[in-house]
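What follows is a single structure, and I will ask about it in a moment.
A single protein chain has been removed from this complex, and every other one stays in its place.
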Amino acid sequence: MDKDRTEAFSDGIFTIAITLMILEFKVPDRAAANSNGELVRALLGLWPSLLAFLISFVTILVMWVNHHGFFTLLKEVDRRLLYANGFLLLIVTMLPFPTATLAQHLQTPAAKAAAVFYCGMFVLVSIGYNLMYMAGARQRLVRDRACERVMSRVRNAYRFGFLWYSLAAVVAAFHALAGVIICSLLWLLWARLDYSTR
Amino acid sequence: MDKDRTEAFSDGIFTIAITLMILEFKVPDRAAANSNGELVRALLGLWPSLLAFLISFVTILVMWVNHHGFFTLLKEVDRRLLYANGFLLLIVTMLPFPTATLAQHLQTPAAKAAAVFYCGMFVLVSIGYNLMYMAGARQRLVRDRACERVMSRVRNAYRFGFLWYSLAAVVAAFHALAGVIICSLLWLLWARLDYSTR
Amino acid sequence: MDKDRTEAFSDGIFTIAITLMILEFKVPDRAAANSNGELVRALLGLWPSLLAFLISFVTILVMWVNHHGFFTLLKEVDRRLLYANGFLLLIVTMLPFPTATLAQHLQTPAAKAAAVFYCGMFVLVSIGYNLMYMAGARQRLVRDRACERVMSRVRNAYRFGFLWYSLAAVVAAFHALAGVIICSLLWLLWARLDYSTR
Partner (left out) sequence: MDKDRTEAFSDGIFTIAITLMILEFKVPDRAAANSNGELVRALLGLWPSLLAFLISFVTILVMWVNHHGFFTLLKEVDRRLLYANGFLLLIVTMLPFPTATLAQHLQTPAAKAAAVFYCGMFVLVSIGYNLMYMAGARQRLVRDRACERVMSRVRNAYRFGFLWYSLAAVVAAFHALAGVIICSLLWLLWARLDYSTR
């Protein structure tokens, strides 16, 4: 099992998951929007869909950059890493579903359950990254000493991510939107996490 | 973050966005089309879907060619360019939704709102290209002097695109179909924009 | 615009179009299939969907092999070939829609209209291949003399394909299933068409 092919397969999953989410936007039908004003209101009423879409899109995009960054530290992959990566891809593939659930229910009495479900899925994502870290951070797989130093920075970020997403899920049980916003803030960390050895 | 991988990811998004649009074509069901004549009429009645699909397909295809052309001018990418490119991909990913909205409503009293929404999305696309230009047109990233000369031609086209799409959105507020047609005409510009340094 | 990237983009379109067709299979819902016997009957009743899916799958697969074969004859691509290829991809992208229409209506009084629509889409596909041939069969683009000889074999097959699919569309107007079967038989030609210069 070579590294290039694993990355190509992972890229494919990330790309399709990120694109499929748009299918969850339902066009307001003719009965519900029978004038220009009504259509504008119907489209504006989709803001929970847009919010959920934007957060998921940005997060998956940044996660994909991180996934690539992590693989640059490795010189090869083994079966254990493949399984950890497979678990991560499983969760990424599922992301369009909690995104759609959140979009449907963010303005209903079921908002908190939807928000906990959404944030909880990101807890699973961060578990996936931590498993991938644990499978990859072994001398046999890491490229060289410089990469090992980067690895410890990465480990701290991944652990922090797990705690942060768990916090978001807990907050979401009390205030749906607050939990989702906390959840979304973490892309600032992922966007800045540096995998270069310089 | 290397250039090849960024291009491959972008290609994936363009390809999937362009293909997903076909899912918005709804097969006339058996109740609505219970004879050959009725099915023919039902299929012919899908002309707004077909128009929206064709315009979006051609425009995305030509945009993809332009995206590739732009990247040939660069020798590398940095974080800022990645973010601009990410914004552009976000908008491209969303295109199937305004396309479906336009198809649903082009023949209803809500046509103007749908057309403004559709043209407005292309305003966002052109903002994406202008951001990508601003992020890429720096000496550190551009390949050589010849590419810099091409860059100024590209800048003018991108700025003109922003103005043209804005015009289309304004026209669409008064006459839906006219706005959409103005919007679609611009692919003639994109199809002819030359990124070669000869 | 280089040849490799054009092929990669085309591959992406073919792959996604071929896979999206499965989404047109609708799972029999619980009301309609509330016992094992009813579910079996409901699944068996999907034979028009299966037939349409199989024909489209095999045909797209074989067309993709032909698309690749054709490109092996070329040493480069130009703008004109890109447009012909773009038209072909446009039609390929649309194939899931007539496939679903045929599946829905093959057993209804609207069968003939659906079958003409289905076969007619393959007429458009064959026009796409003929345009691609005309754009590609020029001395500047063809690799060498040996490839030119192959080209004339290819031209005859593409022209024959256009006539055959037109015949299928005409027959479908009188007998839906007969037209579809004639349409499907042509993959035997595409599967045997030889692009090698030996």
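Per-chain numbering from 1; labels A, B and C assigned in written order.
The criterion applied here is as follows: a contact is a pair of C-beta atoms (placed from the backbone, for glycine too) under 8 Å apart; a residue touches a chain by one contact, two chains touch by 3 or more.
Note that the coordinates shown come from a computational prediction; the quantities given were computed from them, not determined experimentally.
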Response to the item:
Shown chains in contact with the undisplayed one are A, C
Worksheet item: Which of these, A:V27, A:A100, A:A168 or A:L193, touches the one chain of the complex that we don't see?
Response: A:A100
Discussion item. Residue by residue, what part of chain A touches the chain that was omitted?
Written reply: 1, 5, 8-9, 12-13, 16-17, 20, 23-24, 82, 86, 89-90, 93-94, 96-97, 100-101, 104-105, 108-114, 117
Worksheet entry | Absent-chain interface as seen on chain C, which is shown | 11-12, 14-16, 18-23, 25, 27-30, 33-40, 43, 53-54, 57-58, 61, 64-65, 68-69
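Everything below uses one rule, namely that only the chains that are shown with their structure count from here on.
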Worksheet item: Does the chain-touch network form a line, ring, star, complete graph or other?
Response: line
Worksheet item: How many angstrom between the C-alpha centroids of chain C and chain A?
Response: 37
Worksheet item: Whole-Å distance, chain A centre to chain B centre, using C-alpha means?
Response: 26
Discussion item. Show the residues in chain B shared as contacts by 2 or more other chains, in ascending order.
Written reply: 12, 16, 20, 23
